[in-house]
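As structure tokens, the structure follows; a few thoughts come after it.
Other chains dropped; remaining ones untouched in position.
Letters A and B mark the chains in the order given here, with residues in each chain numbered from 1 onward.
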Amino acid sequence: MSQETVAQILRDYIYKSLMEKKRPDGREFFEYRKIRIEPGIVEVAEGSARVHLGNTDVLAGIKMSIGEPFPDTPDVGVLTTNAELIPMASPYFEAGPPDANSIELSRVVDRGLREGEVVDLAKLCIEPGEKVWIMFLDLHILDYDGNLFDAAALASVAALASTKVPAAQYELGDDFRLPIKNWPVMTTFAKIKDVILLDPTLDEEKVADARLSVYTDQNGHVRAMQKGLSGGFAYEEVKDIVKMA
Amino acid sequence: MGMKTDIKLIDEKGMRIDGRRPDQLRPIKIEAGVLKRADGSAYLEWGKNKVLAAVYGPREAHPRHLQDSAKAIVQCRYNMAPFSVSDRKRPGPDRRSVEISKIISEALESVILTELFPRSSIDVFIEVLQANAGTRCAGLTAASVALADAGIPMKDLVVGCAAGKIGDKVVLDLGKEEDNFGQADVPLAIIPRTGEIVLLQMDGDMTQEELFKAIEMAKEASLRIYELQKEALRRRYAIVAEEEKEEIASMEEIKEEEE
């Protein structure tokens, strides 16, 4: 069977299912898959968390070191986010430098953490303009079954929350927990024909027309959004999604 | 978003630092058909932004494994010239431009009748010659005119426009200082005929109501930009028609000579 035929069969199967108000895995349209969070599983890292979102499996690790702040923000710590869609996770991921998908993922997660003010970066300044704490957040996608954005955002926040700043090692006093300011949440919806679904699986993503991720904080404020795929949303659909997020 | 500053982005009269009203666009100028080699092109100035867009295709997609037997692929390359920003940018794609290229490709694909050109590629090149906040919307707006200039069949044009929040107010089309020191930015793109939103990003801090107001403001403004796009294409068609008349005339001369 050609790839197109397979895609068509998948499309028909999912459409038919959705018309009957059922998702292929039996979930409600606005039901999340089961989430399992394992914080601290990489002891050598300053922080880490593995998140299972259904069969999607993401490992986030935090390494900390000391370095120079950016010239335009001399008195706050630095957070750098990187995502690797390693070929272990999917037959469609290839080894090599980050492609557009992994770059988009890391940038969306990074914007969410930054705009959502997850880490209190001001508390990570050691010497203004000279020395600040540098955090490297690395996202390692281990198993890919859709909705990487939510899984990666969750793993990132959980890893940051588990992080101990290794101050003692640099003779800067006792180690301390990374100061977490907010714990915002990324919520991703997919649109298939005129149906909106929460937390799409890989099969659902494959046939989706459009995708919308909304990052909201505990006050219900929107902190970041990212629309994806080549279809569009009506304005009313966007409003509904934001209200649900 | 959100660098701290003492700059007052909105004054007592509700006016912005460049003198605009909250719902006022920067001046926009569009010209279609500015390059000879490309199949279609457009030049756009939007405030101090200067952007060129060129289209090649539909042409054979290569490398071959990119081909889709059911439709054309749309490949946009958004690029900033090294001299387009204050500190020279190293040539070649950085992570930001890779992301922007991706979302612009997706937005353009939403209007192009890709199913007419299986195995093909429609290649869109956006060159930012001078950047001053809002280049992704400017580039997308120009690219859509370039696609029309190239004669690529489309459902409609796409229009890009941003709104945002500065000094606790929702305003249209952030300028550079507003982008640097404001509270939120919401770039979006719509298909004017259907109102569909085909590009939507946001970063900053907004209540739901503010966000909805920003989207409405940008949607409304994009209808005004749509008129500028169509006007540019009308001027272009007039020139092309003129040139074709001349060409036919000169071909007739040649024929006469040959006879």
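Definition applied: contacts are C-beta pairs under 8 Å (C-beta built on N, C-alpha and C of every residue); 3 or more make two chains touch, one makes a residue touch a chain.
Since the model is a prediction, treat every value here as computed from it, not as a measurement.
Novice: Give the stoichiometry of the complete complex as a formula in the chain labels shown, bearing in mind that each kind of chain is drawn only once.
Specialist: Putting it as a formula, the complex in this file is A x3, B x3.
Everything below uses one rule, namely that only the chains that are shown with their structure count from here on.
Novice: Would you mind pulling out the distance in Å between where the CA atoms of subunit A average out and where those of subunit B do?
Specialist: Using C-alpha averages as centres, the distance is 28 Å.
Novice: Given the complex with subunit A, which residues does subunit B contribute to the contact?
Specialist: Counting only subunit B, the residues touching subunit A are 1-3, 69-70, 74, 95-96, 98-99, 101-103, 106-107, 109-110, 186, 190-191, 194-208, 211-212, 215-216, 219.
Novice: Can you list the subunit A residues touching subunit B in their complex?
Specialist: 2, 4, 72-73, 98, 100-101, 103-104, 106-107, 111, 114-115, 212, 217, 220-235, 238-239, 242-243
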